[in-house]
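Sending over a structure as structure tokens; questions will come in a sec.
One protein chain is absent from this view; the other protein chains keep their places.
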Amino acid sequence: MSAPLTVRAAGVSRVYDEEYALIDVDAEFTPGHVTALLGPNGAGKSTLMGLLSTLLRPSEGVIYFGETPAERLDAAARARIGYVGHKTMLYGPLTARENLQFFGQLYGQRDPTRVTSLLARVGLEGDADRPAAGFSRGMAQRLTLARALLPRPDLLLLDEPLTGLDREGVALALDMIRQAALEGAAVVLVSHDLSATATIADRVLILKRGRRRFEGAVQGDLVARYHQEVDG
Amino acid sequence: MKNKLYLAGLALLSVALFLAHWLVFVYVPTEPIMGVVQRIFYFHVPAAWLCYLGFIITFIGSVGYIWNRSPRADALALAGADIGLVFGWIVMLTGPLWARATWGVWWKWEPRLTSMALLVLIFAAYWVLRRYGGGTEGVRRFGAVLAIFGAPNIAFVHVAVKKWRGDHPGGVVGGGLDPDMRLAFFICLAVLQVLFIYLFIERYRVIRDEEAIGALRRRLSRLKGR
Amino acid sequence: MSAWLSVFWAILAKDLRVELRSKQTLAMMTLFGFVLTAILAYGLVSDPATNRVVYPGALWIALLFTGALGIGRTFAQEAAFDAFSALVLSPAPREAILLAKILGNLLLILMVMALVAPLIAVMLHLNFTGEEAGLVALHLLLSALGFVVVGTPLAVMATSARFAEVLLPLVVFPLVSPVLISGVKGVGVALGTTTGDDPWSWIQLTLAFDVVYGAGGLLLFSKMVSE
Partner (left out) sequence: MNLSLSALAALLMVSPALAGDLEEMRFRHLWISYGIIWLLVSAFTYATWRRAKANAEELAHLKAKMAELEASK
């Protein structure tokens, strides 16, 4: 694992057509912490995740990875980002193992046991050689989590990673996320499941209508805090 | 004051255009072989040049846009394509009218004609893309790549058709222009060039204004907190 | 360099494996090629001498249409679950991504044309000497290469536009017209139906096109894929 990575959004706005999805957001994501990114629908959560992943560019403001602005990141720096988006980013005709092996090759992952151990970790060892197209949403979600964790990212962006997971799957996913943070990754988590989020988040960023409402350490009851900021 | 100057300029341009028509229809002698239809060339040939010029601007703007995503470069590219296409269609429509009355056929697969036709087709595709493809950033990028790919294509088409057909005998205008004809041609060229510049500035301004409107709307939505 | 190559091979192998497993694109292109062959054969079949004249034209029409179908489909698999985003986000060199995609598309088109080209010849009652067949194949290979070096990057771009499936051929066909002219005329010379100098000069022209557009695409690709 390389040096810890602090990611900072400085006055970031993003426009789609004529609508601001995100307005002047400042935020900092620090190594070893799980930040819950909360907000009602249309608050700009996924847009912020897209910006942090570098797949989107800010219309105003800059995102810094350490000291480097996002648009000047090189390939090696991109390799430090792990991203789970709304779609699974998998290849349907390939098996679970082949999917992971392929992404491993892209990331220059040399360790052959890594894929097998990750598959076991997410509980897919029995389905490792079945095409991903046949997977239930929950299984695909486990696989996509494994895909994001495969290169041991220093910034882990999880946009609704718990979608379709059963209770056991949620517990497993939370455990893996916590583990990644313990190993030093900065984790950003977006989820509708507030109670699950509350169990692992130690920091919170609340957005409403594209603006930042609150950022800071979780103190007391996260759920109550959220309702106070958003509904109050 | 500024408005008056603008109007005076427009009046001058109108007078110049009138003069150009007078030259074409009254002043110049009739070409003995092709007859009156040769008079198409006083506007046809400058139109071909202006079509090229419009697309060159699109190419330059597209390179600029791909490089640093500057909205100004994109507006330049779009305005260039719009105007280039107007003159392109003029060339493509008046050319066959001349050809039918001179060669007896509407069209020949000759290097100059073929490359012009493909150039117009490529930038017509660019226009369709920009008009109907949706106004997203991805479409602007797509358009820019298309324009960048399209420009050098013309060299290839030209070489290919030249190899295929052999060089067409003589220039299209014909050598040894009568001095009156030459004078009329260059005056028409100059007048149309000015018309091009005027139309280009107007078009560019319209596109920039539309962007400014978008920016204002965004600022408004931002002030209102969406 | 070896890392570059291994990424290149990984993407190419992945694409081929995806294609061979689902067989969607290949099946569609091949079937489309057969339908096109039948239509061209009804529309064009005539006396043997005329058939020999129209053969290159028919062949290149088939190349363009099946090719357009193919490159449009290539990115459907990437777009289905947004895997292309993961590809762009990965440290994989952009040039390796593009080259792997180009080669994948080329192989797909060549597989289809290897069936379609002889089929059209049979339907038009044509016989070729070995040398003629070789020249046809060489022309076809280089033209297909020209088609994919132009079409592949544009197909990536087209995913962001509306009406992409109509726009893509609209945009690609005029751009590859030099390849079309050069291929048709070059094969005509090779088959002795078109007057002209040696068929190799046409091959040079296609090759120049392939090199210019291949290099241009590689130069621009990293600017194309990211916002």
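Which chain is which? They are A, B and C, in the order written, and residues in each are numbered from 1.
Note that in this section a residue touches a chain if its C-beta (ideal position, glycine included) is under 8 Å from a C-beta of that chain, and two chains touch if they have at least 3 such contacts.
Just so it is clear, the structure is predicted and the values come from calculations on it, not from any experiment.
Judged over the whole assembly, touch between the missing chain and the shown ones holds for B. The missing chain, though absent from the display, is touched by one residue of B:A11, B:L93, B:A155 or B:A190; that residue is B:L93. From the options B:I40, B:V139 or B:A184, the residue with contact to the unseen chain in the full assembly is B:I40. On the side of subunit B, the interface with the absent chain consists of residues 21, 24, 34-37, 39-40, 43-44, 47, 82-83, 86, 89-90, 93-94, 97-98, 100-101, 106, 195, 199, 202-203, 205-206, 209-210, 212-213, 216-217, 219-220, 223-224, using the contact rule stated above.
Rule of thumb we're sticking to: only the chains that are shown with their structure count from here on.
Between A-B and A-C, more C-beta contact pairs are found at A-C. Taking each chain's centre as the mean of its CA atoms, A is the chain most distant from subunit C. Here the chain at the heart of the structure, going by C-alpha means, is C. Between the CA-based centres of subunit B and subunit C the separation comes to 32 Å, rounded to the whole angstrom. With centres taken as mean Cα positions, subunit B sits 49 Å from subunit A. Among all residues of subunit C, those that touch two or more other chains are 227.
Here subunit A touches subunit B in the complex through residues 13, 15, 17-20, 23, 209-211, going by the rule given at the top.
Residues 66-67, 118, 121-122, 125-126, 128-129, 132-134, 136-139, 141-142, 145-146, 148-150, 152-153, 156-157, 159-161, 163-164 of subunit B are the ones that touch subunit C when the two sit in their complex. Those residues of subunit B that touch subunit A in the shared complex are 135, 214, 217-218, 221-222, 225-226.
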